[in-house]
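Everything below concerns the one structure shown next.
In this view, the complex is presented without one of its protein chains, the others remaining in place.
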Amino acid sequence: MASKVTGRQATLLRVLVLSGTFFLAAGERVKNKIYDEIQGDMACFKRFNGTHEIGCTSKFFGNTGVLHVIEEKADFDWVYEHGPHQPYVLAFTPLFLTEAVLERATDSGKVSGVVVVVPEDFDPETQLLDGFSGETECPDAYLGLYNASSNPDYAGYCRKKPWNPNGTSMLYTSWEFPIFLITNQTSVNNIQNCFEKFNKPVNGMPRDWPLCSLELKSNMYGTTNSEVCMRRASIGPLSTDNFCDPLYDYNIWGTLKPMNMSEEIPEKSVIIVAARMDAATMFDNISPGANSAVSGIITLMSAAAAIFKHKEEIINVSNKNILFILFQGETWGYIGSSRVVWDMEQGQFPYKVKDDVKDQIAQINLTHIDYFIELEQVGQPEDINKLYIHTDPISNANPELKNETDNLLNILDEASNLVNETKFVRVRKDVPLPPSSIQSFLKHVNISGVVITDHEGEFKNPYYESFLDNYRNVKYEADNETSDADLYHKHINNVASVLATAIYKLATNTHKKITADPELTNELLFCYMKNMTCNLVQEYGGEMAKHLEPKPAKLYVSVESGERYRSYVTMYLMAGLLGDEVERNQSDCKIESIYNMNHFYYFSHLHNGTCVQTTVRMTEAMSPAFLIDDYDWKSGEYSTWTESGWKLTKVMIFLRPSVLEEVAVVCGGVVSLVLSVIVVHFMNSRADLLFGLSTPPAAC
Amino acid sequence: MTVAEFFGCGLIAFGPSLAMFGLTIATDPIRTIMLVASAFFWLLALLFSSILYTAVVQLQDYLAFGVVFSVLFQELFRFLWFLLIQKAEGGLKKVSDGNMQIVENKHILAYVSGLGFGMISGAFSLVNVLADMTGPGTIGMKGDPKNFFIASAVTSLAFILLHVFWGILFFNALHRRAYLQLAYVILCHMLASCITLMNPIYSVTIPTIWILTILSGVLAFIVAGGSHRTIQSAFRGRPQVLQVNADATGNFTQVGGM
């Protein structure tokens, strides 16, 4: 439900369905005998940046084609060389989802669409040995710190040693036909059965009409690039559909202690602990990002919860503050982090100064930042006890900064020793940072920061930014929130513990072993990886929880009017973890102004109603490119990604008759009409003769 | 695309009734109104049968029940419509001033009413099926017979024609108090409707229905005053026109016997 239009459409449909059930008793229309609707919510859709378009679109009225299920490589050749019933819609498992296959399909000109079916027994680990990632080999390199213009020394590093060797760039290619992902088993079986019954060639000989066909509808409104597309949107005054929208969501963050504008924030007093909130795939409605995002999010939340238990100690002994932040849209050119940096530079983070608000939150700027600790993918270490710490070679060339960074590294080491579960290994100093949010900061300010990951060189995650990056990928095995058997949550919890211990030391300069709560970690993991309707979300999610489905969290960043329930739920969870319970009833549990330093949230399902006071809030995460007047779309300074609008995505399966049959029917109709016109005219004009001789019937 | 099927089946089913409407009804406002009004009566009949069908919840799975009663309702409303026309005959005469055949030749009114019944019943049975045909697909994926559409169209056509003939026979029967004819109409309608319960065994149902159609057509033709001799003279054409004209003033009905 990513697009604006789609979002609105869905509610609309629901309304229609509701009213439809009242107004029209559900009937047995013949339509239902002709068509079967197949899961069609996971369509590849279009996105744009300042210069290009990526993704796929169908034609306006949809693409139809004869279904051909590919079981082995030879089937492709059959379609391209022998298949007489073009155009075809190819159906295959992710095994064949490679650039080469798609390119050949494009070149053949015989393919009008592709559906990627994922049968239940499809096991990526044994079948998809090469891994699969739609991302490029160097994710976000263009908008990162190490691009060719600013840091030529390191710009080439990734090209030599790609971070994401499985990257196919498929996500960043513009395809000529629609591509759908189908995971629903009924739909998968439907396709398989229909193919075998009507279409499967017998001994290599094609079958005759009627043939099983698919119609793929995913027409995108936008074209060309963000610049053109945004410009068009501003032309049509009566336009109700949007051509494209900037990617948009909210950064979610909170501080350990509230920052009142009346108290000045000392320089270098804010320790930022960051992770990224979003993941992406080629397809709408599925973006599990188990390792690429969830591992970091949960580690951060667990650590935050653990530290918050020691809030008083820290506040009492230290003037340092800790800011936990989840950045949105990092996949698409560091949208969230670049926006925070931009706001800080403008002196408007989190908000511009308001004149008449009491207890207003203080503005944080770049000089307030002390340390920056970022959690990237931390879930798939080769050795379960070993994580890697990356630092930036450029900023650390400055000796002063290097000292600070070394201090940070030492503290992390000490913390890991103290917790004694997870070891941190420092990556070679001349290796640039992997794709990470801190790059946005380092582009503008020199701060000492580290990025904690599970990989030293290339990603350990074979399915980076793909729909396969799910709980199976990270081997998260818990079947419910309380399952203890699972090892994965223990690993994440250990990382959180080390992190919490290190942060405590950074803030207070004293060592204390802090242990994160493994149960909490497990519950959080279960929610995000498997089921967003879990207990925790029910307790904290409030109204938003009702909109979530019992599926893994969808972590795609979406657009302004897109679906954002998981962001709200995440904010509420953060609020619950980083908040103090206060004695207020529901009606008092609210804020006067969003500019207040403290926010209040009421959780009606938590202990029969709990009011929480916290600093957690959301701030807009939309690329500064859309806020700067006359921004040069091609400059590459900020993310310019926009998403196309569309109306609906839909897949239908049905039989198509032969043209001959259709012609025959039409001829029959025309004959029927002509014949009857002649007969009727004859009878009408000769009526007197035909009937006239009879005596008129007696009138009553 | 199967817009072709849409047009094909649509023309097969409604081609004859369109021709009848265009050539014989649309030119005369009174006939048009009568056509719409009789269609309205058919609607009422359908409404009552649907109410019955909905009300008797236990029997909703047995379509035969609904069919039988719906046939009875239709014939009842045909009768009511006949009564109404009788009542309104005086008014009708005034209305049809200058075009007296509609009053003088009862068959015209019968034909118009029959066509009204036929067109609306044909529309109700086929129009949604036609609308569903317009997509890219055809039927058959779920084990339905491949010639479902054609069979629907052909059967609809038969029923439209049947209604026309029944209209003529029914009205004639009432006028002449020929109750055998009346019984024939009702039984024929019942038989035709009930035989369709056997669908999709088209090899049985369609021939049966068409035999009934042709039989009813012939009967209606005879009742309306036709015979093989009139057909011959009609083919021979003009010579007798003047004489005929004088004989049967304004009697240029067009009862359709296809």
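Chains: A and B, in written order; residue numbering restarts at 1 for each.
The rule is short, and it goes like this: contacts are C-beta pairs under 8 Å (C-beta built on N, C-alpha and C of every residue); 3 or more make two chains touch, one makes a residue touch a chain.
Simple rule for what comes next: contacts and distances are computed from a predicted model.
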Listed names "Coiled-coil domain-containing protein 22", "Presenilin", "COMM domain-containing protein 8" or "Translation initiation factor eIF2B subunit gamma", with the criterion being the UniProt name of the chain not displayed: "Presenilin"
Option touching the unshown chain, where B:12, B:46 or B:141 are the choices: B:46
Listed residues B:30, B:141, B:173 or B:186, member touching the removed chain: B:30
Per the touch definition above, residue among B:3, B:183, B:197 or B:218 touching the missing chain: B:197
Omitted-chain contact residue, chosen from A:33, A:46, A:217 or A:368: A:33
Of B:148, B:171, B:184 or B:221, the residue in touch with the unshown chain: B:148
Positions on subunit B contacted by the hidden chain, ascending: 27-30, 32-33, 36-37, 39-40, 43, 46-47, 49-51, 53-54, 63, 66-67, 70-71, 74, 90-91, 93-101, 120-121, 123-131, 148, 151-152, 155-156, 159, 192-193, 196-197, 199-200, 241, 245, 249-250, 252
Residues in subunit A touching the chain absent from view: 8-9, 12, 15-16, 18-20, 22-25, 27-30, 33, 60-61, 235-236, 238-241, 647, 684-685, 688
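Note that in this section only the chains that are shown with their structure count from here on.
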Rounded Å distance between subunit A and subunit B, as computed from the means of their C-alpha atoms: 60
Contact set on subunit A toward subunit B in their complex: 29-31, 33-36, 64, 194, 198, 210, 212-213, 215, 652-657, 662-670, 672-677, 679-700
Residues of subunit B touching subunit A in the complex: 2, 4-5, 7-12, 15-16, 18-20, 22-24, 86, 104-107, 128-129, 132-133, 135-142, 144, 146, 148-150, 157, 172, 174-176, 224-227, 229-231, 233-234, 237, 240-241, 244-245, 247-248, 251-258
